[in-house]
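Note that this complex is displayed minus one protein chain, with the remaining chains in position.
Let's look at chain A:
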Amino acid sequence: MSPTGEAAVGSDGPRLIGKATVETLTIGCIAQVIKDGEARRAEILSIKETKSGRQYYCNFDNFNKRLDEWVPVSRIDFDKPVEWPNPDKDKQKDDKKGKKTTAAVSKKQPSKKNSRRVSKREQSIASEDQTHPWSEFVENQQKNKKDAREKANASLEIGATAGIGPDEMEIDEDETPASAAKKESLTPFSREQEIEKLRTSGSMTQNPAEISRIRNISKVEFGRYVLFPWYFSPYPEVYGQEDSIYICEFCLSYFNDIKSFARHRHKCTLHHPPGNEIYRDDFVSFFEIDGRRQRTWCRNLCLLSKMFLDHKTLYYDVDPFLFYVMTTRDEKGCHLIGYFSKEKESTDGYNVACILTLPQYQRKGYGRLLIQFSYELSKIEGKLGSPEKPLSDLGLLSYRQYWSENIIDLLLKFGERDEPCTIEGIASHLAMTTQDVEHTLQALKMQVYHKGEHKIVIPEKLVAQREKSRAKQKRLIDPDRIQWKPPVFTASSRTWAW
């Protein structure tokens, strides 16, 4: 496969192609934009006027959204032709714009309706009447949508009970757990499905429909660091106009005014996450925080982490989650490194909902500690756990690394002792689900099918790599230091609390 892969931007079939000028280049166009000295296809998502001239918010083809950026005119190659947005798409846009003006907010915010339509990048531009060139799923879905719309119209005409839309009914049908689980991974979410799923499962992640495509906060002062957010986060709307916002390192309160921030710091007495410490070694501490009891803090944490997690949603409140926060300690207090959230009761057996290491601590092995801790908790609970999907690219890599290292260690141990090895054995040893074990084995090309028999092969490369990483790796979670009992929530607290 070529590194660029298939075009993900503007891939809904043929488009009008032609030259554009600074004046005619509009939102939705796909132009060649210089990124790191290389011209790349990029969709223009927004345009703004600054003192230094017009700037375009570009999403680069096959690059993660976190690399989206505002580019000046000079970086756009006007010699190359531009792909124009499709006409009916334009119409929609105009419609939305009409609505948008009434909202009278800063122009770079995506319109409300827009965010629905752009749930997936391919789909964002796909006109609904055209069949999708690639995927049957998309096609089916669009058909479904169309049918649903027709049904809805019919029911409206007949004057039937307007309360039950066909969409809702469809959701009910889809809700059989097995098929739903399958579908989840395969089909893009419909908006209704998405919300229904959020409501019933208590999930916090994956709401692609809601994701606002343009990041709103450009800069965050956080403790000793300045962070540059990757994604949109629903801080108060006016914060989008600030050059920088300030976030208190301990209570995570947010300010758009440096004086307010200073005043707050003057008063704030918190110097660690507001919960019970459940783990401490020389290096890090873990705190357990109940989303219901510490609503403000957990909301603040979610807002902060949303800036670095694409598939996190803040659609519903934090009550049904527990937050396990990893901190590092110095004389000022316990500084937030990262956290993972966990449903108080997960119907799907997830042991992690969202997981994040703050950017200033990334690539230092902290993510691995977080992951390990999540599995240690699962071991104490006596359950097999898995992170909630979808994973982000970084999340996938972290998990793959953790899984592969642990599985290789275990296999080597099994090999030495000549113990029989089963997928289930590995899973229960590491508190991982059997699917995760199998996926990892396959991803590492360790599981082979040979002469009618499944076998596991440990490639030398991986062993060598593991030796190397073990030499480098200094820190591990010491399970004996965990002072934790799985929290129990009464039926009433579950019924009434969320």
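Here, contacts are C-beta pairs under 8 Å (C-beta built on N, C-alpha and C of every residue); 3 or more make two chains touch, one makes a residue touch a chain; residues count from 1.
The working rule: contacts and distances are computed from a predicted model.
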Record-based protein name (UniProt) of the chain missing from this complex, from "Pentacotripeptide-repeat region of PRORP domain-containing protein", "Enhancer of polycomb-like protein", "Molybdopterin synthase sulfur carrier subunit" or "Dynactin subunit 4": "Enhancer of polycomb-like protein"
Contact with the hidden chain (one of A:T26, A:T328, A:Q372 or A:S469): A:S469
Among A:R54, A:K80, A:H272 or A:K383, residue touching the chain not depicted: A:H272
Contact residue for the chain not shown (choose from A:Q32, A:N300, A:S341 or A:N406): A:N300
Selected residue (touches chain absent from view) among A:I34, A:L314 or A:I380: A:L314
